[in-house]
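In what follows, a structure is listed as structure tokens, so that the remarks can point back to it.
Every protein chain except one is present and positioned as in the full complex.
Order of writing sets the labels: A, B and C. Residues in every chain begin at 1.
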Amino acid sequence: MVDNVKQSVLVALWFVFLTFPLMVVKVNTLNNIVEWRWMNMLWVAIGAFVLSIVWRWAMARRQLKNKKAEIGEEELTQAGLWQRSTEDPKIFKPVLTVIALVTLVFPLVVDIYQTNIMVLALIFVVLGLGLNVTVGLAGLLDLGYVAFFAVGAYTYGVLNSFFGFGFWISLPIGGLMGALFGIALGFPILRLRGDYLAIVTLGFGSIAKIVIENWEEVFNGAKGIANIPRPGFFGAEMSITSATVYTYYLMILMVVFAIFITNRLKDSRIGRAWMALREDEIACVAMGVDMARTKLGAYAFGAFWAGLAGVIFAARNTYINPNSFTFMESAIVLSIVVMGGMGSIVGVIIAALVLILTPEYLRAFAEYRMLMFGAVMVLMMIFRPEGLIANVRRKYAGRKVVTEDANV
Amino acid sequence: MEYFLELSCSGLVRASIYALIALGYTMVYGIIQLINFAHGEIYMIGAFVALIVSGVLTIYGFSGFSILVLAGLIAVIYAAAYGYTLEKIAYRPLRNAPRLSPLISAIGMSLFLQNYVLLAQTPDFLPFPALIPDFAFMEPIAHIMGSPELVILVTSAISMVALTVLIKYTRIGKAMRATQQDMTMARLVGVNVDNVISMTFIIGSVLAAIGGVLVGSYIGQINFYIGFMAGVKAFTAAVLGGIGNIPGAVLGALVLGLTEAYAAGYISSAYEDVFAFGVLVLILILRPSGLLGKAVKLKV
Amino acid sequence: MSEMKDKLLEVNGLTMDFGGLRAVDTVSLNVCAGEIVALIGPNGAGKTTFFNCVTGIYKPTKGDVLVHPPEKKTQKINGFKSNRVTTIGMARTFQNIRLFQNMTVLENVMIGRHCRTTTSILGAVLRGSKTMRQERETVEKSYDLLEKVGLVKDADEFAKNLPYGAQRRLEIARAMATDPFLLLLDEPAAGMNPQETKDLDELIVRIRDMEKISILLIEHDMKLVMNISDRIYVMEYGKEIAQGAPMDIRNNPKVIEAYLGEESDA
Partner (left out) sequence: MRKTVIKKLVMVALLSMIMPATGFAADTIKIGIAGPHTGDLAAYGIPTKEAAEMVAAQVNAAGGVLGMQVEVLPMDDQCKPEIATNAAMKLVSEGVDVVIGHVCSGATKAAMGIYKEANIIAVSPSATNPPLTQSGEYPNFYRTIAPDDDQGKLAATFATDKLGAKKIAILHDKGDYGKGFADFSKQFVEAGGKAKVVLFEGVTPGAMDYSAVISKVRREGADAVIFGGYHPEASKLVAQMNSKRMDIPFIGPDGVMGNGFLDIAGKDAEGVYATGPKDVSALAANQKARANYTSKYGKEAGTFFDQGYAAMQAILNAIEVSGGTDYAGLEKALKSSYVETAVGKIKFDAKGDAEGVGFSVYQVQGGQFVELK
């Protein structure tokens, strides 16, 4: 313990040194004024000391856990509780019912603003679920996911402003365009390993934005596309309030739809191939899985959701410009997937809601948002790489019991 | 012809900065197969520290050359300290984790450092003092190459030569090469692998900080975001040349810098980045492990 | 040369260069239906490289790899991707176990069924009757295979949590799930204790006899090789130096020299 404190004091001193020029000194070279913010030094020292102690404690715990896992003595209690609650219908069903009820009455009890930001959060849920397939299941790190989101949004924007296409026709087209772009961009990168993939996808993300910015004839450049209609309901005129509520229910349907489909895929021939690809590409191919088709499938499928989400995003905002499709958005969606737990659907939903809604409700906190995102990504990787809610693999029952009896 | 020379010079200047940053990426990758995504942030922090130090020194009456030396030195020290700490916090605990984990941790660190500087200092652009003077004797050819450009080229070249010597002839250099070949074997023959990795981060950070100070002084302004784009470009250069390969990083930087300059000059500067990433994709399609990267023999 | 039994695999003059290094030098080999054939040789003789050329992980520099699947026409498979090789009917295991660590034991085997099933993304979403049937068959077949290698009780365990010997058996089950006519085992007994080796011994013979799958294996453990092989090929420094029945190999002076050379080092 004493040792611990001693070490932490050293760490605190190191961080005081490290942060000194940036945290304490602030120069104004024009008026030749130096501002010495000594208080910051104190805060850094205290903060670093406390964090160091927590860090040490957490590291020790982590090591203990790893050791236990090595000798096969897994900590069952933690994962077990969640697993049990999802499997036990006694807990699972009422919880689901309550969630469903809250979801349904939500726009009726809260005001339009709440509904509106909830729609945005739900759009990110869909984005998270889509990227979760590409990154979480298939293990293909995509740092340019926002490109497909932009494809969807601009599909609707362009189709509407040039040809007067409505929301409902544009929605499937947007999704398909996303998937098509996924395949088109997926082709050149099939042979690349994970690290190369990261930079190339990042490049694609920026290329998409630059093309939108520069190609004015089609995308209207930086001016953006305005007056995009909100989702329609058999041509009925709607006020913004009812349109927002309507969009909300639409989003809920879409999230349910996305959960349904990703869930089915996860436990299918395709989903298993994706996971196998993530686990060991060589073995996966040697077991007869066609790498190109499987990878392209994962890309296209992830991009499909981004395309759909993009259409709704354009309809919700009624105005789109390239500013909404930067690397920051890709990073946010990625941190949703990481925080939620790669491959875990429930985790991704919770993470998306938390990460998107927190800055809205804690507006004072908005400045620190990206700082927290960054810290969360690092800490999650170190202390809880499986995410908030670990992906639970399905058990295929059936003959298990019978055969075991037969064996005995 | 003169126009071509001007563009070439502008491409070379970019290339030498990209190379200074790309070397850090490639060295780290060579040893622990990690893309240190936050490396661009080290470059940015180096520039910020130099700015702050030179500001303070100017106010306390130092002048000219002494400011350049002191600011550069302190920037380099701090960048090294940040690089070292970064590795300890964000990467070392993930040494044996799946490949994706340290990469995501690196992206997180990059976001964190950017926003740390934003909050600790300012989101605005800050004027960076011209530490490299614009010599009058450059006058006749100044529109092709000025003294700041010359200093950037020379400094980068010296840094790269120094790095080569360090890796080829010193003890730590040998240990680094051994670790790069086979980490387990290096450990067995008595190389302190942890120290080697720390050293790699420190050397990479030093080079990045040199780049940061040069660029700050050259373009006269910095903000918290300069590291991101420069980092991405340098990373592109490293991949282009074959990540993990030191001459490759320099070659990749040259290809990238010149491509950007010629594309901006002869086609359109609005699509500059499209060309940069386009050339990357093209080369990776033709040579999936980069220009000088060796095709990795799969160990099955 | 075993005459006119049905040849399944026929490799003629296979050569593989890595840069300037010739890892495999004009090696010829064939496997007939119902045989267990072993490929042996000291470390670094090029056995695994040979395997990788045959299974499509490397593209051989020279030579032919011909496959004669039972009741189908002959195919030259040089440079085929390994998934196509597997689909034709040759499945392999790996020297350094390559299981899908974070998937369950059962799922590992189910992956093997991938190339024998056809469900597409759309099919997986719609879950039509064909999909359901395939899925059911996949699960059943996988349980069958687990039973054969004695891993049924671990079906829901993550692959990474299995003991070493069990992981090797799981790899075999996974390869068998692809319905091969030829199984290529890369050092299946590496790292096993004598009891485990003995069990493996029996398992391999059983696979040949019960499942009618021929086997080509690379092995270090001479006892295992001598016990179960019908024919043996010996490689040294990338070259084939001998072939024949176990008895002949045991007495072949070249082989003795190659092995004694290595043994005395060890």
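The rule is simple: a contact is a pair of C-beta atoms (placed from the backbone, for glycine too) under 8 Å apart; a residue touches a chain by one contact, two chains touch by 3 or more.
Since this is a predicted model, take the numbers as computed values, not measurements.
Chemist: Among the chains you can see, which ones touch the chain that has been omitted?
Modeler: The chain that is not shown touches these displayed chains: A, B.
Chemist: For the chain that's not shown, point to the residue among A:Phe17, A:Phe260 or A:Tyr361 touching it.
Modeler: A:Tyr361
Chemist: Quick one: say which of B:Val69, B:Met185, B:Ile219 or B:Leu282 touches the chain that got left out.
Modeler: Of the candidates B:Val69, B:Met185, B:Ile219 or B:Leu282, B:Ile219 is in touch with the missing chain.
Chemist: Can you say which of A:Met59, A:Leu104, A:Ile183 or A:Ala226 touches the chain missing from this structure?
Modeler: Touches the omitted chain: A:Ala226.
Chemist: Footprint of the hidden chain on subunit A, which residues?
Modeler: On the subunit A side, contact with the omitted chain comes from 30, 81-82, 85, 91, 102, 109-114, 116-117, 120, 210, 213-214, 221-224, 226-227, 239-241, 244, 313, 316-321, 323-324, 357, 360-361, 363, 366-367.
Chemist: Spell out the interface residues on subunit B facing the chain that's missing from view.
Modeler: Residues 3, 6-7, 9-11, 13-14, 17, 123-127, 134, 139, 142-143, 146, 148, 215, 218-221, 223, 225-226, 229-230, 233, 260-261, 264-265, 268-270, 272-273 of subunit B touch the chain absent from view.
Everything below uses one rule, namely that only the chains that are shown with their structure count from here on.
Chemist: What is the identifier of the chain with the smallest separation between its Cα mean and the overall Cα mean?
Modeler: Chain A is the most central one.
Chemist: What chain is the most remote from subunit A, judged by the mean position of CA atoms in each chain?
Modeler: That would be chain C.
Chemist: Between subunit B and subunit C, what is the separation of their C-alpha centroids in Å?
Modeler: Distance between chain centres: 47 Å.
Chemist: Averaging over Cα atoms per chain, report the distance between subunit A and subunit B in Å.
Modeler: 30
Chemist: Note the residues in subunit C that touch 2 or more other chains, in rising order.
Modeler: Residues 57, 94, 98 of subunit C each touch two or more of the other chains.
Chemist: Could you tell me which residues belong to subunit B and also touch two or more other chains?
Modeler: 298, 300
Chemist: Could you list, by residue number, the parts of subunit A that touch subunit B in their complex?
Modeler: Its residues touching subunit B are 14, 17-19, 21-23, 25-30, 32-34, 40, 59, 62, 135, 139, 141, 143, 188-189, 191-192, 194-196, 198-200, 202-204, 206-207, 210-211, 213-214, 282, 327, 331, 334-335, 338, 342, 367-368, 370-371, 373-378, 381-382, 385.
Chemist: Of all residues in subunit B, which touch subunit A in the complex?
Modeler: Within the complex, subunit B touches subunit A at residues 29, 33, 35, 45, 48-49, 51-53, 55-56, 58-59, 74, 78, 81-82, 85, 89-90, 93-94, 97-105, 107-117, 119-122, 126-127, 129, 228, 232, 235-236, 239, 243, 270-271, 273-274, 276-278, 280-281, 284-285, 288, 298, 300.
Chemist: Considering only the defined contacts, which subunit A positions touch subunit C in the complex?
Modeler: 72, 261, 264-265, 268-273, 275-276, 279-280, 282-291, 297, 301, 393, 395-396, 398-400, 403-404, 407
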